[in-house]
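Heads up, one of the protein chains got dropped from this complex, but the rest are sitting where they should.
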Amino acid sequence: MRGYLAKRLLQAAPTILGSILLVYGIARALPGDPITVMFGELEPPPEVREELEKHLGLDQPFIIQYFIYLRRIISGDWGKSIFTAEPVLEFTLRRFQATFELTILSIAIASAVGLAVGFASAMRRDTPTDKVLRLASTAGFSMPVFWWGLLLILLFSVQLGLLPPMGRGGFQHLVLPALTLATFISGMIARLTRASMLEVLTQDHVTTARAKGLSETVVWTKHVLRNALIPIATFVGLQFGTLLGGAAITETVFAYPGVGKMVVDAIFTRDYPVIVGGLLFVVIVILITNLIVDMIYAFIDPRVRYERAGSYA
Amino acid sequence: MRLSIQELDTKGRVLMHRLGDTVETLRFLTKSRISAFAFAVVVGILVLATTADLVSPYSYHVADLAKRLMPPSLHHPLGTDQLGRDILSRIIHGTRVLLYVMSMSLLVALPLGTVLGLLSGFYGGVIDHVASRIIDILLSFPTVFLALAIVAVMGPSLENATLAIGISQAPIYMRLVRGQVLSERERLYVESARAIGAGGGRIMFRHILPNLTGPIIVQATFNATAAIISAAALSFLGLGAQPPTPCWGAMLYEAKDYLRTAPHAIALPGLALFIVAYALNTFGEALRDYMDPRMKLL
Partner (left out) sequence: MAKMLRRPKVLVPLIIVAIVIVGFAAYYVTQLAVAPPLEELVISQKADLTTIDMQAATDAPTLNVFGHVYDTLFKIKFDEKGAPYFSPNLVESYKQINSTAWQFTLKSGVKFHDGTPLDSTAVKVSFERGPKVGALPRTLLGAVKAIGVVDKQTVVIGLKAPFAPLIAHLTHPSTAIVPPKIADIATKDFAVAHIIGSGPFKFLEFVKGERTVLVRNEEYWGEKATVKRIVWKPIADDSTRVTAIETGTVDIATHIPSHMVKTLKDKKFTIVDIPSVRTIFMLINTEKITDAKVRQAFNLAVDKDAIVSKILLGAGSVSTAPIAPAIFGYSKISAYEYSPDKAKALLAEAKFPADKEIVLITPTGRYLQDREVAEAVASYLRAIGLKVKTEVLEWAAYIPRASRSEFDIAVLGWGTVTMDADYGLHPLFHSTAGTVNWGKYKNTKVDGLLDQAKEEADTAKRLSIYKEAQSIIMSDCPWIFLYVENIIVAMKPGLKNVEIQPIERWVLTYAAKS
């Protein structure tokens, strides 16, 4: 077990380095630069531009800048926003808090609804109820997130005036974005739950357990649920990681100040330190979450540790 | 949406044979009302895309400021947008955009991902390590950011957006194919091929690959749906199709300021997107059920 962990951590290192390079490369490849954004229509004369570029450290060749940046990151200095001079790490953590709240609420709702629907669907396989629920599940994850979000705003904010359409404040600001995300995820969870349960229910060990005369409760808890929940839990874990990476589109639609929106805004204003710092943070969070999920999965299923040795599956 | 390896398995081998029997396929695909509907939508898109110019009542790009933001009426069954253009006509022409995005993203992602997956799964070693790290890097980026960044760098256009989406989807195929190759590698038919002197390339492409077509096709269907939604999402952020291209996502972007005064301009193109995504997802599920009767349970 420890060996597997060490192996995965070792694999994570080049991944992170590669990610930094990719992110930094993309950020610098963007046309225009923050100086352009700062000055707008008043393009600065060459001397002013030169001076500013020196201030911002943009005048050296790309590779040198990359290594300077790398060194700084490792020593903990993630730079400051070009526009607000706020340290990037602080800024990112602040926004991450918002994203975290949204993620928790969305996953909670999605899991509750998805599990219930999937379970009901599996138990009533092929009945009209099942068909309807399956329809609803597929509908859920076919929804374009930005459209659904706008519709929810139209209904709950504009027409009914019940919930605020944007920003962050109290619980009411979380509801609509969370509902939007939850619709999508619950659809997938429902489908997965149904599939997983049905798969397990028809497996031999369940029929054997029943044949052995074990009570239904035991059959369900020890055999069915325990096995069926594994892939579901894995999926939820992975989704959690993805959402923590900032559901950029949802956050934009609802002007919710999370990590996703922070990076999108930074891309548009060419705030390089925030782009790179923000994306790096997101990548690390996702890698950690994936690692944790894989660890749990490996713990539950020993075969994984051996099969997956050495590469990513 | 990404399916796990366990789900897809190599039951896809059966698919190629069954697909060959068109009548049987069609009958299966239209068995339930839902799947029939989905199939009809898919066919409908193809038809509309090819006959768009004939079928549309109005032009999709000529602006008429006097008719801005009119709600659905007899003359304009779906209303007009913020430049007075008929929404129905724009939606019809938008099917072309759909087809373009689906096919181009597949053209980019599929060959790239499949070849890399074959190579890294078959040969293993250093190639595999490097390839796996690349997959890791690309997959740990939320797709939105990756595509957004690529498009911002290359300049906003439908072509670039599709390219970016293709690039971000390649790792999915790569991982899928690689996993499949890893398990196929040990099978008898591969050993036999080697025994009679077949080289690596020949084994990969002539023997292993055909057995993978099933899962690949299913994954491709879901990825195509995801590609359309991603393209729409990118356009929604302002980085996608250029005007006057009637990309449904761009229509939402242009009309979102009018959410309160003319919601139909947002609701209707979005509804079209939803219906198409739903149909394609259902279609993909039907295809997958078709692969193996036991899978029909799911």
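A few comments on the model shown:
For reference, chains read A and B in written order, and residue numbers begin at 1 within each chain.
Please note the rule applied: contacts are C-beta pairs under 8 Å (C-beta built on N, C-alpha and C of every residue); 3 or more make two chains touch, one makes a residue touch a chain.
Only a predicted model underlies this, so the values are computations on that prediction, with no experimental measurement involved.
Check B:72, B:124 or B:244 against the missing chain and you find that the one touching it is B:244. Considering the whole complex, the residue from A:76, A:161 or A:213 that touches the absent chain is A:161.
Of A:80, A:134 or A:223, it is A:80 that touches the chain left out of the display. Listed for chain A, the residues touching the missing chain in the whole complex are 30-34, 36-45, 48, 51-52, 55-56, 80-86, 91, 153, 157-158, 161, 164-168, 255, 257, 261-262, 265, 268-270. On the side of chain B, touch with the chain left out of the figure occurs at residues 61-63, 65-66, 68, 82-83, 152, 155-156, 238-239, 242-244, 254, 256-261.
Keep in mind that, in the parts below, only the chains that are shown with their structure count from here on.
Only residues 11, 14-15, 18-19, 22-23, 26-27, 29-31, 125, 131, 135, 138-139, 141-148, 150-151, 153-154, 158, 188, 194-195, 198-199, 202, 231, 242, 245-246, 248-249, 252, 260, 263-264, 267-268, 279, 282-283, 286-287, 290, 310-313 of chain A touch chain B when the two sit together in their complex. In the complex of the two chains, the chain B residues touching chain A come out as 1, 4-7, 32, 34, 124, 128-129, 132-137, 140-142, 144-145, 148-150, 152-153, 155, 175, 179, 182, 225, 229, 232-233, 236-237, 249, 252, 256, 259-260, 263, 266-267, 270-271, 273-274, 277-278, 280-282, 285, 297-298.
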